[in-house]
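Only one protein chain is missing; all other protein chains are in place.
Per-chain residue numbering starts at 1, and chain names A, B and C are given in the order in which the chains are listed.
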Amino acid sequence: METIFWILSAITVLGALFAIMLRNLVHCVLSLILFFLGIAGHYFLLRADFLGAVQILIYVGAVAVLMLFAIMLTRHVTGDEGPREVLGGKWWAGMGTAIIIAGLLWAIIRKDQLAQILPAGGAQTSMVEIGKAMVTDWVVPFEAMAVLLTAALIGAVVIALEEVIRRR
Amino acid sequence: MGFIGKGLLDGMVVTARNFVGSYFDKERLVTVQYPEERVQTPENSRTFPFLVYDDNKNPVDTMRCVACKICETECPPQCIYIVMDRDEKGKPRQRPKVFDIDTSVCMQCQICVEVCPFDAIKMDNDYEKSRYGRFDELVEHLPDLLKSNEYYGRIKPTEATVVDAKLKAEKEKKAKKAAPAGAKPPTGSKS
Amino acid sequence: MNIPLGDYLMLSAFLFAIGLCGALSRKNAIIVLIGIEIMFNAAILNLIVFWHYKYFAVPTAYMFAIFAISIAAAESAVGLALVIAIYRQYKSVDVDEFTSLKG
Partner (left out) sequence: MAIPILFVLSVFLGIFAYTTLVERKALGRIQNRFGPNRVGRWGILQPIADGLKLLIKEDIVPRRADQFVHFLAPVIAVIPSILLFSVVPVGTRLVPVDLNIGILFAFAVSTVSVLALFMGGWASRNKFSLLGAMRAVAQVVSYEVPMVLAAVAVVMAVGSLSTLRIARAQSGGILNVTNWFVFRPWGFVGFVLFTIGAMAESARTPFDIPEAESEIIAGYHTEYSGFKFALFQMGEYLASIAMAGITVTMFLGGYNGPGSGPGWVGGLISMFWFFIKLAFMIVLNIWIRGTWPRVRVDQLLGFAWKVLLPMSIANIVAVGMWHYLTFRPLAWVATTLWLVLWFVTLSKLAATENVAPRTYRYAS
């Protein structure tokens, strides 16, 4: 179990690092996919099977593919950044912020009893339970989500199609 | 009655009929199993030239070619190369010593056949000429080029009948002409 | 499973920092979006870790995670549509060049 955890963590961290550091945009997205898969593996390890499958289905199957499409539509298809500098002028600001936040979180986590081993949960939350919870206790957020997704769908289409409509 | 997708279903019926039919009805099959069976080529199809001889027992001596080199000069891509055969004294025998056709250059125009006064060169319909090399292997030499008159009659029956009749008539005419002059052996068989 | 809860929290803290670094320091709008996605995922991982160790029987955290994933998907769809629209306007995806709102 621990070995799997460390392997998955290594995959996840490396994927995330490469995703923000590589020069080639498509490579960035591909390593982002590695990161997503690592996170899905963590979900499976944490016995959240449904969430793991949803993670792969939505992030790998939809979000990453959407990003690839956006790269294809906006840049030279090879995805290379070109000779310009990769990081912005104030890269040290971003780096510094990240280091400070990581340090703070590390301090908080080390300090508390959070670092100790906790017993894992009992029986698996079944799909049926999740489904029931979604349409009883959580029906309002669920419906709100439906509205949000519809709005996002229409909004995305309208924003991206603007040019075409104007051309006509 | 039409509904969406009816055309697709009709198409599937057609292909199913083809599938089943091809097992029972040999007429449907459009392909032949090549090395075992061959397509009958049309009589006037042509590939490369060959030299005709008359007597199966003695092909070299009974070939009709007299090495007159008309075909060599007429050949548009100049793929024919002829050297006349000579006896020890240097007197020309009326037959080629070397007769080469570079089949990689030959464009199968049949002009050599048209110009030959002796009906010695004819077009083959053998299409299996693939070789393992590009240069020497594609040059056909005299022994490969010699083919019998029966073979010619077999691949191009109509044309061969006409040619045979013509040659026979010529021979008779010559014999008639030669008879008064004396017993001179007809050309073509000198040995 | 005897992995300390803290290890998971450290992992997600790291991932969050990496995502933040990417979102703040890169010039390319798509990489900024990638950084935001990484931060989202780190947060959801945190949620699921706590669910696993403390509230396994209750699907509340699960619900939150599912909703968060859907929101992230919607967000990235709209974000990428915006990137495409901005690219049409400026012929660039460099966030430093989108300065027409500066006045």
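Methods note: a contact is a pair of C-beta atoms (placed from the backbone, for glycine too) under 8 Å apart; a residue touches a chain by one contact, two chains touch by 3 or more.
Computed from a predicted structure; not experimentally measured.
K.L.:
Quick one: jot down which shown chains the absent chain touches.
P.N.:
A, B
K.L.:
Would you mind spotting which of A:46, A:64 or A:134 touches the chain that isn't drawn?
P.N.:
Checking each option in A:46, A:64 or A:134, the one touching the absent chain turns out to be A:64.
K.L.:
Please identify, in ascending order, the residues of chain A that touch the omitted chain?
P.N.:
On the chain A side, contact with the omitted chain comes from 24, 26-27, 30, 33, 49-50, 52-54, 56-57, 60-62, 64-65, 68-69, 72, 77-79, 124, 126-128.
K.L.:
Going by the touch rule given at the top, which residues of chain B touch the chain that is not shown?
P.N.:
Output for chain B: 3-4, 8, 11-12, 14-16, 18-19, 21-23, 28-31, 33.
We take it that only the chains that are shown with their structure count from here on.
K.L.:
Roughly how far is chain B from chain C, centre to centre by C-alpha average, rounded to an integer in Å?
P.N.:
79
K.L.:
For the complex, give me every residue of chain C touching chain A.
P.N.:
Against chain A, chain C makes touches at 1-11, 13-28, 30-31, 33-35, 37-38, 41, 44-45, 48-49, 51-57, 59-60, 62-63, 65-67, 69-78, 80-85, 87-88, 93, 95-96.
K.L.:
Quick check on the complex: what are the chain A residues that touch chain C?
P.N.:
That would be residues 1-2, 5, 9, 12-13, 16-17, 19-21, 25, 28-29, 32, 35-36, 39, 42-43, 45-48, 50-51, 54-55, 58-59, 62-63, 66-67, 69-71, 73-75, 81, 85-91, 93-95, 97-99, 101-102, 105-106, 109-110, 114-123, 125, 129-130, 133-134, 138, 141, 145, 148-149, 152-153, 155-157, 159-160, 162-163 of chain A.
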